[in-house]
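Just dropping this structure here.
Shown here: the complex without one of its protein chains, the others still in place.
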Amino acid sequence: MDKIKMKDERNVLEVENLKLYYKVSEGLVKAVDDVSFFLRKGETLGLVGESGCGKTTTGTALMHMPTPPGYIAGGKIILDGEDIVPLKENEIRRRIRWEKISMVFQGAMNCLTPVYTIGKLMSETLQEHRKIEKTEARNIMVKYLNYVGLSEDVLRRYPHELSGGMKQRVVIAMALFLEPKVIVCDEPTTALDVVVQAQIINLLKELKEKLSLSFIFITHDLATEAEVSDRVQIMYGGKIMEIGTNQQIYGEQGPMHPYTRRLLEATPRLHEEVEELAFIPGTPPDLLRPPQGCKFHERCDVVMDKCKSQEPDLIEVEDDHYVACWRCRK
Amino acid sequence: MKLAEMRDSLKDFWNEFKKEKTGVVGLILFAIFMFIVIFEPFLLPFEDANSRWRDISYWQDWPKSAPPAWTNWFTSDKKAVTEQLTEFKEVSQDLGAMVMKEFTFDYDYQFDDAPNDIIIHANASGQPIVVVNIIRPDGNELEVYQSTYNAGERPKDLRISVDNSSRQVIYNFAKKYESPEDLSKVKPGLIKTTNGIFAKAESGILRNPVALKGNYQIKITAILRSDQDNMETPYIVLPGKVSGVLGTDSQKRDIWTGVLAGVKWALLIGILTAIVSVAIGVIYGVISAYLGGWKDALMQRIFEIFVSVPLLPVLIVLSAVFEPSIWTMVLMMALFFWTGSVKTVRSMAMQIKEETFIEASKALGASNFRIIFKHMVPILIPYSFSSIALFIPGAVVYEATISLLGLGDSQIVTWGQILSDALHSGAVLNGLWWWVVPPGLAIAFMGMAFAFIGFSMDKILHPKLRTR
Partner (left out) sequence: MSESKYLVEVENLQKWFPARRTVKEVFKGEQRYVKAVDGVSFKIERGEIFGLVGESGCGKTTTGKLIMKLLDPSGGKITFDNEDVTYLDHVALDKYRQNVQMVFQDPYASMNPRFRLRDVLEEPLIIHKKGGTKAERMELVKKALNEVRLQPPEEFMVRFPHMLSGGQRQRGATARSLILNPKMIVADEPVSMIDLSTRAEILHMMKSVQRDLNLTYLYITHDLSTARYFTDKIAVMYLGKIVEMGHPNDVIDHSLHPYTKALITAVCEPIAGKVNRIKEVPIKGEVPSAENIPQGCRFHPRCPYAVKDCWEQDEPVLEEVGNGHFVACRRYKEI
């Protein structure tokens, strides 16, 4: 099979015009609507946005696992030189999922089957994909448990015997041990305490460095994103509003897109005294009947007439900085 | 406002329910049952069947253990169907000292097997002389009866087939046509009068009668000799070999009437028992779950006692002690049925108890009563409805079982009662299938109707069970 050439050699994942819709009795919910982005090797790309923006849906789409009644309605997901969208389920299960791309799901640590030991859970997944001897499997499991900072006697434990942080580490180990190229993390630290959260974030950074991994980090928390992601992508109403580097979004200059700007203003700071915290009046758009033009225009403070009827494209306004806004043209 | 809300939620529910085919079937069956109950006065062939089911005199004109009329479709030998003749031509003649009244009835006989009897009823007073003539299609006229009718005595009707003189008349008539050897084999006292009346006048008329089909006239002449004598509004009943929609039982009761009359009782017993049981069960389960701790444990132990008591023997004992009426039966069944929903309700209530809005109500200062009845029980109402529907078949069958054992309410007609009578009269042994199958089917259909409704409701109200 011919490999598709990546647009940029540095990329390990390229998403083009991805559409994921949900078919409901009232019509189509356009959860992810024509979204294009890329992930470079060895970097963490953050997907950030509020509830309903499409970030989690994008994550599951990358794993080719849309939650029914969702389905991939169009677009390409080019991973390691092949477009995985047209592939059949058993092929994806065999070659792609967990092999080339894996996922740490939201609340995964609470989904570890309570009646199996960690060792059994891990070896089951491992054996599913590789036909290897028991001892070799065990070696791999121990190696990755060590990577995530756990000792090998965790293998004998049951999930309820472990703390939240330890369970999350197990889940991360399982996402890694088949050595995929891309790991998608969906709110991996949201349910954890602040201190444990910092530890897990440190762990992800170390692993990225040590094993040359590429991450997609999905969260609603801008603060966490700032400490984790090299580049950040802000989603709203199923569309990408802005993609920028950590410096471009969180630096002195501030982001360009009005939504990102307002979202940052609404984030409370620990070490700053804020007189009055900003907020964005209104509610996220109904994805069943999305608004015309720019999805954010109804809540935007610098809205122009053009925004109400025409949807702005995501264009590069400076090196590595993409914005979808009529106000932000070069 | 509340009514509008109910209407809306009912509309939503109905939209969902429509999609469940079995549910709709169940609903149609239920509608049929309700139709029967509402229009019972018009549908019942016998208006007073309800009160006079056990009154022998009410049914006396009907044949005993007769199969349904439509069985004729399946036999080449058509048996006479029970018929009432009410139309007549009246001719009155004044003969000076006496008045002669003549009533003529037409009967079109097209069957192969004669009616069992000719029963003549009339309003009579005094002592008129009554003569009954039958004019056959072949022209022969038989005077089957002639006597002084004493209005004061009983019985008040005239039954040709049991009248010895009538029998003699037929014998004499038959003698003319029967061969001497056949004649010798016949005992005059054992002749079936009606067989002879309606048979062809030929050899074999007594032993192998062949039906004489055609128009018969039955003429009743009353000779009134004084002012006190009178006869008017006669009508004739010809009890057939087959009768009615579902035949008759050994007490001559029309079974179709019995089945129709039984619908309302089955519905009443079923629905009432189900509602009372589920109401008790839900409240018990919720309170048990809400109180928790040792109170919950105690309530569960009490519950277990009720569950382990076998219902039927207790009902039998109770029925022996108390005069079984339908209300005490409902009460007794509810007393044991309520346990059915408790466990499920309790586990559902335990989940609801943990909900934040319950805690919020407590924080507001809500009393336990308010939390249980305003918050928890309403959430369980949808489940209750489907539960009620599913309890009904059980209640109907239980009532039938009790009646079968002869412990039912003797004042009413229920399907169980009909079956009980059938059992005790050896209906099955005698092959009287029309007595056993219809009430049994009725019970089955009623059970089916509510089971379908109940399962469909359950599917809608318990989203987890949906297959769509």
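By letter and in written order, the chains are A and B; residue numbering begins at 1 in each of them.
Following the convention adopted for this analysis, a contact is a pair of C-beta atoms (placed from the backbone, for glycine too) under 8 Å apart; a residue touches a chain by one contact, two chains touch by 3 or more.
Only a predicted model underlies this, so the values are computations on that prediction, with no experimental measurement involved.
Asker: Can you say which of A:V24, A:A266, A:V302 or A:I315 touches the chain missing from this structure?
Answerer: Of the candidates A:V24, A:A266, A:V302 or A:I315, A:A266 is in touch with the missing chain.
Asker: Of A:E16, A:E50, A:E152 or A:E311, which residue touches the hidden chain?
Answerer: Here the residue in touch with the unshown chain is A:E50.
Asker: Write down which of A:G54, A:G119, A:P284 or A:P312 is the residue touching the left-out chain.
Answerer: A:P284
Asker: Write the list of subunit B residues that the hidden chain touches.
Answerer: On the subunit B side, contact with the omitted chain comes from 355-357, 359-367, 370, 375, 378-379.
Asker: Can you list where subunit A touches the absent chain?
Answerer: 44, 50-51, 163, 165, 193-199, 201-202, 205-206, 220-230, 246-247, 249-252, 262-264, 266-271, 273-274, 276-281, 283-284
Convention: only the chains that are shown with their structure count from here on.
Asker: Once you find the CA centre of subunit A and the CA centre of subunit B, what distance in Å lies between them?
Answerer: Centre-to-centre distance between subunit A and subunit B: 71 Å.
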